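These notes concern the structure reproduced below.
Of the protein chains in this complex, one is absent; all others appear in place.
A, B and C label the chains in the order they appear, each numbered from 1.
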Amino acid sequence: MDIGDDKMSNAPRRPGRHFLQIPGPTPVPERVLSAMSRQMLDHRGADFQKLGKSVLSGIKTIFKTTGPVIIYPSSGTGAWEAALTNTLSPGDRVLMVETGQFAVLWKQMADRLGLRAEVIQTDWRIGADPAEIEEHLRRDTDRLIKAVCVVHNETSSGCMTPLEEIRRALDAADHPALFMTDTISGLGTADLRHDEWGIDVTVSGSQKGMMLPPGLSFTAVSEKALAASRTAKLARSYFSWDDMLSNNANGFFPYTPATGLLYGLDEAIKLLHEEGLDNVFARHARLGAATRAAVRTWGLEINCRDPKYYSQAVTTVLVPEGHNADALRALALDTFDISLGTGLNKLATKAFRIGHLGDTNDLTVMGALTGVEMSLELAGIPHKKGGVQAAMAVITDSMNKSPRAEAA
Amino acid sequence: MDIGDDKMSNAPRRPGRHFLQIPGPTPVPERVLSAMSRQMLDHRGADFQKLGKSVLSGIKTIFKTTGPVIIYPSSGTGAWEAALTNTLSPGDRVLMVETGQFAVLWKQMADRLGLRAEVIQTDWRIGADPAEIEEHLRRDTDRLIKAVCVVHNETSSGCMTPLEEIRRALDAADHPALFMTDTISGLGTADLRHDEWGIDVTVSGSQKGMMLPPGLSFTAVSEKALAASRTAKLARSYFSWDDMLSNNANGFFPYTPATGLLYGLDEAIKLLHEEGLDNVFARHARLGAATRAAVRTWGLEINCRDPKYYSQAVTTVLVPEGHNADALRALALDTFDISLGTGLNKLATKAFRIGHLGDTNDLTVMGALTGVEMSLELAGIPHKKGGVQAAMAVITDSMNKSPRAEAA
Amino acid sequence: MDIGDDKMSNAPRRPGRHFLQIPGPTPVPERVLSAMSRQMLDHRGADFQKLGKSVLSGIKTIFKTTGPVIIYPSSGTGAWEAALTNTLSPGDRVLMVETGQFAVLWKQMADRLGLRAEVIQTDWRIGADPAEIEEHLRRDTDRLIKAVCVVHNETSSGCMTPLEEIRRALDAADHPALFMTDTISGLGTADLRHDEWGIDVTVSGSQKGMMLPPGLSFTAVSEKALAASRTAKLARSYFSWDDMLSNNANGFFPYTPATGLLYGLDEAIKLLHEEGLDNVFARHARLGAATRAAVRTWGLEINCRDPKYYSQAVTTVLVPEGHNADALRALALDTFDISLGTGLNKLATKAFRIGHLGDTNDLTVMGALTGVEMSLELAGIPHKKGGVQAAMAVITDSMNKSPRAEAA
Partner (left out) sequence: MDIGDDKMSNAPRRPGRHFLQIPGPTPVPERVLSAMSRQMLDHRGADFQKLGKSVLSGIKTIFKTTGPVIIYPSSGTGAWEAALTNTLSPGDRVLMVETGQFAVLWKQMADRLGLRAEVIQTDWRIGADPAEIEEHLRRDTDRLIKAVCVVHNETSSGCMTPLEEIRRALDAADHPALFMTDTISGLGTADLRHDEWGIDVTVSGSQKGMMLPPGLSFTAVSEKALAASRTAKLARSYFSWDDMLSNNANGFFPYTPATGLLYGLDEAIKLLHEEGLDNVFARHARLGAATRAAVRTWGLEINCRDPKYYSQAVTTVLVPEGHNADALRALALDTFDISLGTGLNKLATKAFRIGHLGDTNDLTVMGALTGVEMSLELAGIPHKKGGVQAAMAVITDSMNKSPRAEAA
């Protein structure tokens, strides 16, 4: 052995913590990982029942509903299917707004399931416009549209839709359609009031603001949606609400639940309340504002072109013409061990995304922003320095005043 | 503080390891729990791709197939739905065998999805009889039956069906129906040869012989099934094979996969091969034989009435008339911290189940059997002592000869 | 790939849980492992201080003392050194009782440190005899003996000494010597009353009844011992009590404490009180009685020859002449994945030890006993069957009456 040199090195290990700055899956808190490493138990026994009741009751407080929230062992995509198949019948019309890639995918699912989707287009740089929805619904004088489907936080575009305004649009049009929303990356990052905002089906997933690994989806269901499910004719079995609700009444599930993830969910709900939901949302707002301040200072363009729709979970950043966002991402990953979100579909190679959601904090996001600023430098992408400095100013300013006091 | 007595005790903590002897979920090995406690990663990045390829390739070796095995974030029930909706059209006839509660549930799903199920009844005390299936298929001269659905290991009854004989029955009847099987509690406990046995769709789950928490399902698919999926008309989206297969080709998934469970799956596959699949099966066979020896010595009745169908994963035990199996289970849980499986449906209160599957070994099952024997004593259920002694004899005998050398 | 056979097996993996039946280290409970997997923190900060105060206060309730208990990052051996060096001066006489190998080692340490040990011999088959100690002390008319050192539970011999009787012996002899005891494998398995029994220095470790990994030692100190430490002249620094006590007053330590183990200790103390110390001791008593019943039925000899001294933590078993205990242990480990304790020093190859202490329960110990009974069979060691049966009877009998109702 030549003991003076290290001859044993064989692989590029990456020291320290990976910066997972994609808009989900997000980092899982230590306490949640720990909860999930408990051994399995009898899913028909009293200990499980206690857990089942705890998560089924606790998840309601996150959706701000007194009605049922169904927990599937599935990705969020499964909950989309549950929302549609439990409430609609073949050939039903649904109004959708193409706010980005996830709206596109939900629309494709509607097609597959035999629904007729009417789509309001956007340029993927804003959220859903309440006025357009209202206008569209007013034109539907025969009330053929059975549901309005809106993505709350479009993870691809970095645009968030104010759902309470969509509710008002339905009311203004006096339209009886069900109001369905996907808040997969919204829940736990921004306020969501299922009952107060009159949402009929709210769909979410475990791996974003809920700080869990992927594998669970959530569906909050209104009385009106439940009523619709009694006559809806789309085929469904795994995602049927009826069996779920009757079993859930006692804390159980109609098929084997994802025990480990439920352990984690129970702890994640506790964590959100320990911090306080309002504090959680304020934190996300502050981190979003800081990130946007950095992007503006760099002279790059924020994809979301109207401050009204700024997402507080993810910022989609456009790179200058002639530069490849994926090359930048690859350099950042390789050099600084930071994962940034890729541009999706029409934004591919044109944009990258900075996730600032879930179990994160000021210094982690600031560290991430230094990673982006240094990567811009190393990649030779034209930009002005000082983005991190600007972001720090947003943070320190927010320590004394409202984090939302942001000049767009 | 009165330091001489313990005034601080406040709750009935249970010391030591819980004996989880239900037929799944089964105990998760330490290495799998450890793998699952890794942090999340970018599910669109190269590190994930490596993981995706590894599990998608590895799971094939467990099903003994060269074709695709689809991994859903769902319970096994979801994979049942995938099997039916991807291959069949509304109104199609399927032949099912009611071997027990899980066959009943699969049949109910077929009904819900608009299929017409023809059911061969059993008394829930044997597996599926190849001769009956052959006869039934021969009578189907118009070849209206599109699929034969058989549960490999009936978790409720403790009966296992020899699938290779079912294949031969289809061949003997020269019937073109697809052959589908549910091996949710069979995979990883008994041999399963998807390709060699000519199975078209084999469905399983993570929480039994695969030694993982629940939350993943597996579907092995033959060429013939794939061909059927191109014309099958049942509605499907979440469970569609096409998107899965096209994304899986590169190690990715069409929607966010259950990363944490995939970490665990990768490790579980390694564990099975480190032990050697044949050793895994021999171990389960030995533990099943030992358990049955104990039951016989106690003078209790094994629900499975034909040794040909003995399950090596679970033994369903009938309690004498006038005694309640659930009362026995409650006493055992309360006194010895052991979870036994409950009798399902028509076996409710009449039977309990001893799981001897997954990440377990001789001394754990022997400890469990002492728990059952002592509980029989404390519950006042008539029985003869010596069951554990008989089980020990099976184990020590098996150390020198084939564990299958069992006089029924 | 020949998919019909498992060509990938490469290593002898052992399925299921290892049966760790040595008398320590003992299995670590899941909640303790989980607590120990928390990240590090600032050992000079407020969060640590809270932890420090909690463990320093909590550990007193286990020793049943209102005085200080010092926690060293060291094995129990280190606490032996602390006991001697903090209270004694070079050339001081100490009275020790050679109850087994650990008494031998403590005596060797006394020699090394320049003390003069007077040793009462035993045949390693009983504990320390109070009458002999009293007599020895009475003969010390010049009061030259400065300390009496007794091992509470001799882990090598399986003999436990009733410490309250030793206290009475000192009192009867009206001797001023300090009373020191090693309860490394006694603490948390049998009652220990540092204050009530007038012990001056009680020494223990983390890896036995405290259910932690090894790496921490504990030293409970009386006022009298503290007074002695002010004039004691043996050299000490790492193990000095003074710095420890002054730092501990605020929840801190004079050098970096073993944070991870302290996380675990905090949880372990909670677990002991959740079960209730009296329940913990009754459980150990029951498991000891069951084990000895098995040994007697097998016709093997229990090393401890006087029931008065039976250990409820470990049973040392003599194998018949002409048989090798280590060969039996190797066979048991290889065949059944059970670790039994080796015979130490003069008991080497003649005895093996069954640990029934720490985070364990009835079925685990019963499983272990089946492992021993089957190994005796496979090893060809003459014995009678029925040991496990006899142990079961002890357990079921104890469910209605006192577990100590044992005819020796």
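As a convention for this text, a contact is a pair of C-beta atoms (placed from the backbone, for glycine too) under 8 Å apart; a residue touches a chain by one contact, two chains touch by 3 or more.
Since the structure is predicted, the reported quantities are computational estimates derived from the model, not experimental observations.
K.L.:
Out of A:E196, A:E223 or A:D306, which touches the unshown chain?
P.N.:
A:E196
K.L.:
Which one, C:R13, C:R193 or C:R236, makes contact with the chain that was left out?
P.N.:
Touches the omitted chain: C:R236.
K.L.:
Specify the residue from the set A:D42, A:E98, A:D200 or A:E373 that touches the hidden chain.
P.N.:
The missing chain is touched by A:E373.
K.L.:
Have a look at C:V119, C:L333 or C:M399 and name the one touching the chain we're not showing.
P.N.:
Checking each option in C:V119, C:L333 or C:M399, the one touching the absent chain turns out to be C:L333.
K.L.:
When the complex is taken as a whole, what residues of chain B touch the one chain not shown?
P.N.:
Chain B touches the missing chain through residues 30, 34, 37-39.
K.L.:
Hey, which chain C residues sit against the chain that's not shown?
P.N.:
17-18, 20, 22, 24-28, 33-34, 36-37, 39-45, 72-78, 80-81, 85, 90, 109, 112-114, 205, 207, 213-215, 234-240, 254-261, 333, 339, 341-342
K.L.:
For chain A, which residues lie in contact with the unshown chain of the complex?
P.N.:
Touching the missing chain: residues 1, 3-6, 8-17, 19, 27, 29, 37, 60-61, 64-66, 193, 195-196, 271, 273-280, 283, 335-338, 359-364, 366-368, 370-371, 373-374, 377-378, 385-386, 388-389, 392, 395-396, 399.
In this text, only the chains that are shown with their structure count from here on.
K.L.:
State which chain is most central when centres are taken as means of Cα atoms.
P.N.:
The chain sitting closest to the overall C-alpha centre is B.
K.L.:
Can you tell me which chain lies farthest from chain C, using the average of the Cα atoms as each chain's centre?
P.N.:
Looking at centroid distances, A is the chain farthest away.
K.L.:
Find the geometric centre of each of chain B and chain C from their Cα atoms only, then give the gap between the two centres in Å, rounded to an integer.
P.N.:
Chain B and chain C have C-alpha centres separated by 43 Å.
K.L.:
With chain centres defined as C-alpha means, what is the inter-centre distance between chain A and chain B in Å?
P.N.:
35
K.L.:
Taking each chain's centre as the mean of its CA atoms, how far is chain A from chain C in angstrom?
P.N.:
Here the centre of chain C sits 53 Å away from the centre of chain A.
K.L.:
Provide the list of chain C residues touching at least two other chains, using ranges where the numbers run on.
P.N.:
37
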